[in-house]
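Report on one structure; see the data block that follows.
What you see is the complex with one protein chain gone and the rest in place.
Letters A, B and C mark the chains as written, and numbering starts fresh at 1 in each.
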Amino acid sequence: MSKEVSIGLIGYRFMGKAHANAYRQVNAFFDPPLRPRLKLVCGRNETAVREFATRFSWEEQTTNWREVISDPDIDLVDISASNDVHAEIAIEAAKTGKAIFCEKPLARDLAEALTMLRAVQQAGVPHMVCFNYRFFPAIRLAKRLIEEGALGEIRQFRAIYLQDWLVDPTFPLHWRMRREKAGSGALGDTAVHIVDLARFLVREITEVTGLLETFIKERSLPDRAGTGEVTVDDAAAFLVRFAEGAIGVFETTRMAPGRRNFMHLEVNGEKGTLYWNAEEMNTLRFYSEEDPHYCQGFRRIDATDPAQPYAGTWWPAGHLLGYEHSFVHAVYELLQAMAEGRTPSPSFLDGVLAQAVLEAVVQSAECKRWVSVPEIDAEVN
Amino acid sequence: MSKEVSIGLIGYRFMGKAHANAYRQVNAFFDPPLRPRLKLVCGRNETAVREFATRFSWEEQTTNWREVISDPDIDLVDISASNDVHAEIAIEAAKTGKAIFCEKPLARDLAEALTMLRAVQQAGVPHMVCFNYRFFPAIRLAKRLIEEGALGEIRQFRAIYLQDWLVDPTFPLHWRMRREKAGSGALGDTAVHIVDLARFLVREITEVTGLLETFIKERSLPDRAGTGEVTVDDAAAFLVRFAEGAIGVFETTRMAPGRRNFMHLEVNGEKGTLYWNAEEMNTLRFYSEEDPHYCQGFRRIDATDPAQPYAGTWWPAGHLLGYEHSFVHAVYELLQAMAEGRTPSPSFLDGVLAQAVLEAVVQSAECKRWVSVPEIDAEVN
Amino acid sequence: MSKEVSIGLIGYRFMGKAHANAYRQVNAFFDPPLRPRLKLVCGRNETAVREFATRFSWEEQTTNWREVISDPDIDLVDISASNDVHAEIAIEAAKTGKAIFCEKPLARDLAEALTMLRAVQQAGVPHMVCFNYRFFPAIRLAKRLIEEGALGEIRQFRAIYLQDWLVDPTFPLHWRMRREKAGSGALGDTAVHIVDLARFLVREITEVTGLLETFIKERSLPDRAGTGEVTVDDAAAFLVRFAEGAIGVFETTRMAPGRRNFMHLEVNGEKGTLYWNAEEMNTLRFYSEEDPHYCQGFRRIDATDPAQPYAGTWWPAGHLLGYEHSFVHAVYELLQAMAEGRTPSPSFLDGVLAQAVLEAVVQSAECKRWVSVPEIDAEVN
Partner (left out) sequence: MSKEVSIGLIGYRFMGKAHANAYRQVNAFFDPPLRPRLKLVCGRNETAVREFATRFSWEEQTTNWREVISDPDIDLVDISASNDVHAEIAIEAAKTGKAIFCEKPLARDLAEALTMLRAVQQAGVPHMVCFNYRFFPAIRLAKRLIEEGALGEIRQFRAIYLQDWLVDPTFPLHWRMRREKAGSGALGDTAVHIVDLARFLVREITEVTGLLETFIKERSLPDRAGTGEVTVDDAAAFLVRFAEGAIGVFETTRMAPGRRNFMHLEVNGEKGTLYWNAEEMNTLRFYSEEDPHYCQGFRRIDATDPAQPYAGTWWPAGHLLGYEHSFVHAVYELLQAMAEGRTPSPSFLDGVLAQAVLEAVVQSAECKRWVSVPEIDAEVN
């Protein structure tokens, strides 16, 4: 029987729900050496958090996140709350020696993210940031192909992540539209995913030039009279140079009608191309210069095949996985790493390095020139 | 607190796993009036069924399905075992007054299916057949659009369901390739899904002409020397006429290289067309003659939108659902119907009516002419 | 300087226009050993045919097709008129020793088609039927891959050809909806293309079972009061067996809303699959079991590459060809064959063999059972 790890989950909305589901599902479909115990869930609204606890079979609930930290039974603190509390919770949790699994973006800005990294490094606790897109089988297959040299040296990377949930001008002001709560808008919420995937597949970005735009600057306040200012970006775009010579183009927006949740990324190398589209997330397209000339073409590889990473324990080939499965895979990695005594991947360092790129984009958008990505010491000194 | 319904699950392989997952997930994402209790799971291999029970949190396990029937605590018998035991189990379960949820095809042939229907009707127990494809949000949206008259009168239906798991000639003889275990091959396994969807969307089929083919007639026996005969079809194709005037074309195969699990269906009416492809199962394509001429075109409707059937309680629009979600929706219907005291849909009658079409295809393939689909009395008399 | 071949074209509507364009374009993009001289065009409406002659640079025009036959300067008679006059014109043209290029279907029925074949065989004149779909580069590439054994033995073929030009119930009665003019409806007009492609790729069909349907049986007469009966099929579907063991499914219709001109065909063999879709007619999809398992997938091969058949003399790779290019390639084959003294391919025999399949479908639809395709003597005896 595998050992239990007791979870304290802070946040129960979109991400809290995705994480709760992952803790429930991971042992049914994988064999992690540790078994999550759904111990305590925390949220601000007492009725809602109680309802959630019942629904997802949590043992207890609270409205005070400090109870999660102070509970000696909790082994792992899961931070699925709004961005403004990531740092404080993580730092407190680290002090008590608990492992930490934090939603992206790691923090509102780079400085804050660095305090979190230093805290977990000093405390020596396991830490992971939830860049769930790394955990789609098709993305893992992309990683494998690149590492095997199927593309040769990488020359170009492009990624867009388009959403449309703010197109409606009557959509009310939300915490994700306030800088003090969210840090940034589409940049930290969606661009951070494609920055992380770029780092995962093509490694470090060294400089950027970018722009930020807010199309609707005033929105009605939720549940009461009056309007408030949107203090974050609706859209962001930036060009980059990678450390190893590649160039990249990134764009994200919340204002693309009809693009409910559209991510497309493409990698061009000397010898081939890979592309992936979240609308067909179970497939990867691969073109190889090495195919016979008259038969060259993009292959549509089905990543649900049991031969593919993470896919083998779900269903037979051709039976599609969904969005939430990526979180199950992420939790599986977390549990494996904790059992093995190694740092999970992606770690808080990955969260910081992505944030450093975003920070450079913000600066570039202000000063209107290319900006170097801040260098980060990987290890606390 | 919702009332519990105790489940006895027979079978723990592909379908048993999909059903077990559905019982676990339904209360986390929906609010059925009954709550499944995972009481007893049954399988022939003691080690494997024990491992499965632990993995999916079943309270007990057994290797004898009669224990499921005789357990007075069990409210619902779930038949996810091979086709040859569906009838016997269902008839015994009905005698004890238990509700029954049976995998498709309902039975090996029409006669057997009818004994099952009569048994549940006489016993007055709830009964449902697991045609899970009816429960994809996109298919429900298709149903809605047809019922609203968006297509007008339906004229044509076409569906293909292609797989490739038997292309490899070294793939060993499996129970699904033996008539005495499976009844038929691709016909009962995959064509039955598209027949059911045709009935769901276009109603009854009255006559058919078809063919059956077995390309590889001898395969090695699993785990031992020698070979055995494949006694079912690898592929089936048939033309049909519907009661209300439409015509239809159906094809299925297990021998289409690269088509891991490819279903495509299309409905043409007087005023529009719908099509759906399982590779993009979260979308429905809809063409309306009523759009302005210069803007006419197939719309790619995202069925993950909260406005769509079953989609609202999972994730925000654009976050894809997978194959297994259809089973969660099916179980939700089962629990709702049981609580309301009505017959779930699709019921054993739907299982029988689909089987009647398959029966006519088998006959037609033998006599090489059009054959009327046997008429079925809906109610026991 | 290449030798001239003087063309007499009968018909100037859709097909006449496509042929006229082909004669004009072939020498600009290919190097046929013969050069078409646009000598004489014939049509019933004097004003219209004169306008057409000017537009496409024909030297002369006439309203009497017998003038084409009797003109001693004409080397090649092109029959692009309605189906009911194909036979009479071809037989007369053969008598005068002229080469003949005839639109599909070769005739209204098999008997009529056979009279044409016998006439050209007896006269010893070059003869070709315009199955233009054989001449798309992607289809030629499919042929090459099959001949090279990339699929192994062929097991299954499926093809649909959907149009929607008759969905509108006010669309008037047209010659293509009258049996005495057209012979059949969608069967001879569109199904004939997919039957020919099946023969081209998978060889002979030996037996069929099929259905024909007319959804709108009465339509208004063009330009005057009253209505007339539609005496041909709006839709046709049939199952077939091929001589070499494969099975096939065919469907065509003029009543599929939104499907302007949608052809899809797929070939499954022991070792791979090919599919082609007319909406992306410049590409061919190819799946090979021989790719490494974790990289298997359908390749989207760009058939505009100069490496592909017929593609090299147009534009650089990736610059798309259109529908009309297939006619240019067909005319190129015709001119090459004439110069080489061989029968062009596809010949009237191919026209007859396709018609024999359609004939069997018509019979099968009437008698409601499988019907053998009539055997044809390839050579006159």
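Rule of thumb we're sticking to: a contact is a pair of C-beta atoms (placed from the backbone, for glycine too) under 8 Å apart; a residue touches a chain by one contact, two chains touch by 3 or more.
This structure is a prediction, so every number in the text was calculated from the model and none was measured.
In the complete assembly, the contact with the undisplayed chain comes from A:Gly272, out of A:Gly188, A:Gly272 or A:Gly318.
Across the entire complex, the residue among B:Ala111, B:Leu221, B:Ala307 or B:Ala378 in touch with the chain not shown is B:Ala307. Counting the whole complex, the residues of chain B in touch with the unshown chain are 141, 144-145, 283, 285-286, 291, 293-302, 305, 307-308.
Contact residues of chain C toward the unshown chain are 14, 18, 20-21, 24, 27-28, 55-57, 163, 165, 259-262, 278-281, 283, 302, 304-305, 314-325. For chain A, the residues in touch with the chain missing from this view are 151, 155-156, 158, 160, 167-168, 209-211, 213, 215, 235, 237-239, 241, 247, 249, 251, 253, 255-259, 266, 268-273, 287-289, 296-298, 368-370.
Definition applied: only the chains that are shown with their structure count from here on.
Look at the CA centroids: the one farthest from the centroid of chain A belongs to C. With centres set at the average Cα position, the gap from chain A to chain C is 54 Å. With centres taken as mean Cα positions, chain C sits 41 Å from chain B. The geometric centre of chain A is 36 Å away from that of chain B, both derived from CA atoms. Across the assembly, chain A contributes residues 302, 305 that each touch 2 or more other chains.
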